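For this view, one protein chain was removed and the others were kept in their places.
Note that the chains take the letters A and B in the order they are written out, and that residue 1 is the start of every chain.
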Amino acid sequence: MRGPGRWAVLLALAVLAVVMLFPFVLVALNAVKSPADYSTHGPLSLPDGLYLQGLADFWSRVGFGGKLWNSLLISASVAVLAVVLSVLNAYALGIGRVKGRLSILVLFLVANTLPQEALAYPLYYLAKATGLYDTRLSVIIVMTVIQAAFGTYLLSAVLGQFPKEILEAAAIDGAGRLRALWRIVVPISRPTLNVLLIFFFIWTWNEFFLPLIFLISNDTQTVPVTLAVLQGEKFMDATMSSASALLGIVPAVAFFLIFQRTLTRGVTVGAIK
Amino acid sequence: MVRLRGAAALAAAVLVLSACGSGSETPSPASSGQPRVLKLWHYETPDSAMGKAWAEAIKKFEASHPNVTVKFESKGFEQIQKTASMVLNSDEAPDLMEYNKGNATAGLLSKQGLLTDLTEEATKRGWDKLLPGGLQTTARYDDRGVMGTGNWYGIPNYGEFVMVYYNKDLFDKHKVRVPTTFEEFTAALDTFVKAGVTPIANAGAEYPAQQIFYQLALTKAQKPWLAAYQSYQGKVDFHGPELTYGAQTFADWVKKGYIAKNSSGLKAEDMGVSFMNGKFPMMISGSWWYGRVASEVKDFQWGHFLFPGTTLAPGSSGNLWVVPEKAKNKDLAYDFIDITMSKDVQNLLGNSGGVPVAADPAAITDARSKELIETFNKLTTADGLAFYPDWPAPGYYDVLVAGVQNLINGSKTPAQVLDEIAKPYEDNLADIGN
Partner (left out) sequence: MRARTRGYWLYLVPSLVLFLAVIVVPFLMNVGASFTRWSGVGTPRWIGLGNYARLLEDERFWQSFQHNVGLIVAMAVVPTAIGLVLAAALFDYIGKRFGPRTASALRAMYYLPQILPVAVAGVVWGWMLHPSYGAVNQILGLDLDWLGDPDLALATVMGVMVWFQLGYPVVIFMAGLQRVDPAYYEAAEIDGASWWRRFWHITIPQIRPEIFVVLLTCTIAALKVFGPIFVLTRGGPGNATMVPSYFSYLNFFQKSNVGYGSAVATVLALIIIVVTFLFLRVQEREQ
């Protein structure tokens, strides 16, 4: 397919992308709208002018800088720790093929399958008993386990297909098991690890329920919990919500855009020859 | 000199108070100049009437308690709602907190032993005198956690009620006068429908629709029915005249076009915005919209009236100040509540578009606020606060949303809907006290 055909394909994919992005445009539009403008013209109109008061008000009202730091700390810790755990587990399950791996895998996946509401009360009592209630560490630990369960599953499926010859060659060379993991398995699965890192970071960033329950004081709160502060009992402040949403998604989007380039860069390293 | 004496009197008062406080199991540090912290949580926005009044109260409190700093944290409604019992059962509990009124919320916490009994303070400081009957109902809970009688577990600062907001410009355009009887009201609705205008803004996915349904039932209701429905004093017949009328009339109103058929998936925010941008002549909703309507409606004249044909309207005290059982500075919490009940703070609340419970009527200078407070006083004088339809049972809100949505869609008959909402109500009756 040469000439116009390829442009048609590109066009179709681009149109789809625009459809996917439309809600973001709406968020941005309403973020810079004044409340009166919103009440008069509704959410779908173009803003009368640039109204940045909502953004500024929200920032200072909730001390947004501190929340950003909390979210960043929690999401980054969880992303890194969960990837490390996933690699270790997947190495044992996918390459080591330990006995009873199917049951172990199911067991791990339970972490992902349990409805979080079911864990709320037990984890609350455990956290209180260990003095971890209202600490960021509690959320980091819980989220690490939940994310690592997913990572373990994805990676052990991928590593299950890992060419045995490479590892056998390494074993002949006298490389130990740990060395084989770091020197061979990790570099070759880099693209998948990058994906996991990004997913974990973003999923943790957007996690609402557990931080809501565990991070009670304003000093430990994360961005999504803060966004909910605007959700009142009887109504919400839609323009300020949009403003806060914009502030809330910018870091995650930035993170994604920066790191997604490494996904592509992984191609050459990741190709198994 | 005066200031010095004032400070001395205050110090003495604090001493007496902390002496009282030390009787409870939370020892408060000696007040002799040692710095203390009052941990305070609420979830009102800073520009709301309550937000403004309470910010002022914090200032006053810090001025009168020089060795105390108020550590205020603004919370989300959702967060307090979901985590209250967990927080209050831990050492992270604040000293004073805003919390929702009603059996399923404050009632439940009091039953779980998480709230301090405020009865003694309420009588000593005269809060009980400041709150007329209908407002007291939500402050007191019995040992089953049912409101109306028993100990004081919360102190409300403000009131709220449901009324009809109307767009004067649209009323003039269609030559409709403010109705004073139910017949005039329906006649007005007919006029709008004939002119091709849907008269009532509605939101089926949230509280507004069930409040309209309840308001309609109230037009046929008397006090004993209300006591039965809300406080379980007697049996409620879901196929009795009140609820049958409410459901049937609501369904009729949708059929007649008073309420839009496509409103069942809408949120309260949609309803408010559509009224505020002039799309609907009327909105039947609560005083919590008042301040926002006042500040955001620029393009038309508007006013409000009580729903005609009954003295009852959905409404109650506002949210409560509660003192957690695990609070470490209960004496300070009581002082703070006292300041929020003072004339100054109450007047500020009134002048900012809220409905104060203990303001000085002469001090309310803002014309719109004055109007609102007069309406509220008219309602409380007639003992007309009828609470909200979802209060009798925990989780009943969603049941009513689903039920009224079926009325809007016409997917169930009024009788079927009444059966549907009767069951969870009766299940809960069996559970009370357990």
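Please note the rule applied: contacts are C-beta pairs under 8 Å (C-beta built on N, C-alpha and C of every residue); 3 or more make two chains touch, one makes a residue touch a chain.
A quick note: this is a predicted structure, and the numbers were derived from the prediction, not measured.
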Among A:A111, A:L137, A:A170 or A:V186, the residue in touch with the chain that has been omitted: A:A111
Hidden partner chain, residues of chain B it touches: 81-82, 85-86, 89, 104, 108, 111-114, 204-205, 260-267, 270, 274, 279, 394-395, 397-398, 401-403, 405-406, 408-409, 411-412, 434
Contact footprint on chain A, counting only the chain that is left out: 1, 6, 9-10, 13-14, 16-17, 19-24, 26-27, 42-44, 85, 88-89, 91-93, 95-99, 102, 104-123, 125-126, 141-142, 144-146, 148-150, 152-154, 157-158, 160-161, 177, 191-192, 194-195, 198-199, 202, 205-206, 208, 224, 227-228, 231, 236, 238, 241-242, 245, 248-249, 252-253, 256-257, 260-261, 263-264, 266-267, 270-273
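Rule of thumb we're sticking to: only the chains that are shown with their structure count from here on.
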Gap in Å, rounded to a whole number, between the CA centres of chain B and chain A: 38
Contacting residues of chain B [partner chain A, same complex]: 43, 45-46, 73-79, 82-83, 86-87, 90, 92, 100, 207, 268-269, 272-274, 276-277, 286, 288-289, 292, 295-299, 319
Chain A to chain B touching residues, read off their complex: 35-36, 38-43, 61-62, 121, 124, 128, 133-134, 212-213, 216-218, 225-226, 228-238
